[in-house]
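Only one protein chain is missing; all other protein chains are in place.
Order of writing sets the chain letters: A, B and C. Residues in each chain are counted from 1.
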């Protein structure tokens, strides 16, 4: 913070900056280690070790399977959210889409439809929800934070319209177990396995395709991206549709996993998803972040919570820990930048 | 104390459906020492639940058990499920749960039972095949019907009435409301009309504003039933400070400490509740008795619940605390909870 | 004029060094600014001129050496300190508050006060009006700064600096986006200030301007101090040699080419309120210049052709295919490329690296299967960085740390790499040093010779005259004249641009 430069500020946020060859590389090494997504992964390992030491049941297959299964929906939605946030947008309506999808599954099932018809239909509805968000953001140029606060109320409201105060249960066992059971021979529940597959796909898309590159460009300088011929609006629209679709799908899993369809399913998980994405080191101003960081972030939050719960740490303290983790997640790279700068200053 | 007419009516003790309780009860087994039991309320920070759980934890001290309260800060089923999983991993003897969603908690509860953990639902039931016992604060039907009677007497069986509930999905509320509606179909209530069920989400401020809305939207409203402690106190507070005081009758389920002021200033004449401390106490003993093998949860077995005496297990593994008690200006000062 | 010999310098730098990481932007540089003297700072792109300016302005603190105010060492902890000391700065890149009015931008922090210490808006607007009158521009003080063209923004910056009645006026390429007209006005005002005893530091890549305005010039090369000498007696060639370290070839290496078939045809293009009825053609191998005063609508035409803005009427045809309105993607597919005028907002993604920026306009070409090939991306970037003599540390460095001129080169590289058939360049050499300018000109010539059609928008009249086969002159949103190379002179172009000739 010794510098008062304005131009340097964004530069510092960016990549490690120009370095001399030779001695510079070792400095770069330190800078690299101080990158938040690397730190998150390290923290994750610490939690894992700590968990195994303090609680005998932590590392058991049963517990891990629970803990991972519990993360399922949040992790899935976080994939789409990561792409949105990298493109400097956000979707706060995901939890409501999840609720609406759950309500639809319930009411249609109650009306005698088969699950095979319900699932695709619900996913289409989710896509439409995303489309509405996307159109409002791209066609009218409204800020996504504002739009999705609105649709958050709208979609949740529609869930209540669909299902009211009813709670639908008793879904067929084979589907329910698909949402709960482990892949044979592993402690990994099916939804988590699905997540792994999708995460790999998302990582490749985000980091190695033109589409992914475009997201980073849009996120850091939308106008320049548009001038470079990137279809900014279309891409954003796609992202919102994707987000809605995944949220609806997560709603189906949620419903089957808990065996209960209610209009208030998943209330408030949007903040958990965003917290996970941010802890994973994605910059809320767009243009920066890695999917690996996000995955580590999701796991970190989930396992840490699990560990705290196993050690009888109360909800209050869990809340404080989550909050501190968030703050540390942005403070660390910042401090790292300062340290890096300090080291560089006495250069000849 | 004493059994309710419901459980007394369906007495045949032997015919327990063996599905959930295969083991044989030994009524004379002593309560084991050092039992680990956990209370999982709908939500921590709900004062009512805190009273219940505290009493339950104190009861555990009587029988030398170890009890604790854990729970989420939001009243959602999914957060409760995480806690059930954790408690299962920790290896407790019994889990007591006030279910946020009767079905959503079912799977994990089944898994807990598979590990030999006894499950007691209290306050708000879980599906009956996922728990061993349900400690019902009062007979649901009785609560529903008596609330209507209470209100009807105060408004001469005439006029528009409304219900201010908790969340739209609250199972216990919805059961009571069903019985209220059924009661209202009886001929003696033909002049009473239920115009609206509003939801205050068990949030003080929301309930407060819902009451406002009700009174404005239905100028001819004569009475409100709020079968939730949060709702009735918020509603009473609004009415006591508005022009509707003395014109609209409010009743429901509330704690004496919350309502004392409004009974004294005549906003509210009568309301009902059971003793939440007794509920926690009874639930705690039920869990201990299950875990010690004194009972299995079969219909007709008798639970010895310390200072509360005995209760007989009714149909579907339900134990009823007792009839609700009606508070009014004459008796309210005798209670402190 | 105001030179009073050994008098103390108002503001000076003494043996200042400044490094950014491994880049040593300033090395032991000294500079003295005297009251009543206009001092020029010359140097290639990346020589360290802006860094020097920011050091004087309190934005950067020197690693070693001192800033001297009236002979006393001072430490500026931030821009506010420097302003307090009477230093007014026009930065290379305009830094306005887009949501505030133009007048508020000018007077931020120094608003005239009325009763109760409140801001007196009426006086503020009147003062702003007066300033603009002095500069001869017709900007409305009450309009928001958002939407001002780069040139107008620069003018607001100038008004802001002038309004401070500063003892030291520092101008980092204030004229880069201005046409002759505004420049002349600006110089009149600056000369008047100088005569009143203001010390002036002036930076420009247009050498003529240095010779017109300044008495003394300091030259930097690669962050090192080369010379400080009176302008009198210096020739262009001398100055260039100091800056570049060698002699230069022709600045306008125009190759004669034969115009081929029509590559870009613009027919009756109209965007209401901005430009109307614009028709022209550009043939393969031709360089057509679009000249005009600031705000004549040249950039707007370019934007509409490329599909950034939607046009209301007319058509654009590239190589026989008619372009849909408002689709840059379609325009690019048809072989169009646009080097925009505002490199920081439109040309570059500041946080991305040099190679990512160069690759951005051609993500499709970099694909190997569905994935991007990093090797292809790096090759493409390295190739063009070398061809344009880009001065950089690593290709993976963010473009944000490059000097202004080098940033401009990255924008050029990005678009040239797409291999366009029609190239639109909007102020292609804005902020580019003479050496590179010649390089860019040669490049444009070569491209034209290879059969590319080039539409060049430029406010630099010598550039227009030196490079164009044909000059289209815009005036108030319409094409006022079309002048073939042979007839194009300063006079003919300017008179058309000011609306005095048909």
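Just so it is clear, a contact is a pair of C-beta atoms (placed from the backbone, for glycine too) under 8 Å apart; a residue touches a chain by one contact, two chains touch by 3 or more.
Going forward, contacts and distances are computed from a predicted model.
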- Item | UniProt protein name of the chain not shown, from "Quinol oxidase subunit 4", "NADH-quinone oxidoreductase subunit H", "Autoinducer 2 import system permease protein LsrC" or "Dihydroorotate dehydrogenase electron transfer subunit" | "Autoinducer 2 import system permease protein LsrC"
- Where the missing chain makes contact, among the chains that are shown: A, B, C
- Among C:184, C:250, C:313 or C:386, residue touching the chain not depicted: C:184
- Touching the absent chain when the full complex is considered, from A:147, A:269, A:291 or A:307: A:147
- Item | For chain C, residues in touch with the removed chain | 57, 59, 78-84, 89, 91, 95-100, 104, 108-111, 113, 116-119, 132-133, 136-138, 140, 142-144, 180-181, 183-184, 187, 208-209, 212, 272-274, 293-296, 476-477, 490-491, 494, 498
- Task: Extract the touching residues of chain B with respect to the undisplayed chain.
- Result: 44-47, 49-50, 73, 168, 196-199, 203-205, 208-210, 212-214, 216-219, 233-234, 237, 241-244, 257-258, 260-261
- Residue numbers in chain A that touch the chain omitted from display: 1, 4, 6-7, 9, 92, 136, 140-143, 145-147, 149-158, 160-161, 164-165, 268, 271, 274-275, 278, 283-285, 314-327, 329-331, 334
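We take it that only the chains that are shown with their structure count from here on.
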- Task: Going by the contact definition up top, give me the pair of chains with the most C-beta pairs touching.
- Result: A-C
- Chain closest to the assembly centre - both centres taken as Cα means: A
- CA centroid of chain B to CA centroid of chain C, Å: 75
- Expected list for chain A, residues touching two or more other chains, is none
- Item | Per-residue multi-chain contacts in chain C, two or more chains | none
- Complex contact set, residues of chain C against chain A: 19-24, 54, 58-61, 63, 77-79, 95, 308, 328-329, 331-332, 338, 340, 345-353, 356, 359-361, 363-364, 366-367, 370-372, 393-394, 396-398, 400-401, 414
- Item | chain A to chain C touching residues, read off their complex | 2-8, 10-11, 13-15, 17-20, 24, 204, 208-210, 213-214, 216-217, 220-221, 223-231, 287-288, 344-345, 347-348
- Item | Touching residues on chain A, where the partner in the complex is chain B | 57-58, 60, 62-63, 66-67, 70, 160, 164-165, 167, 169-170, 176, 180, 254, 257-260, 262-268, 305-306, 309-310, 312, 314-316, 319
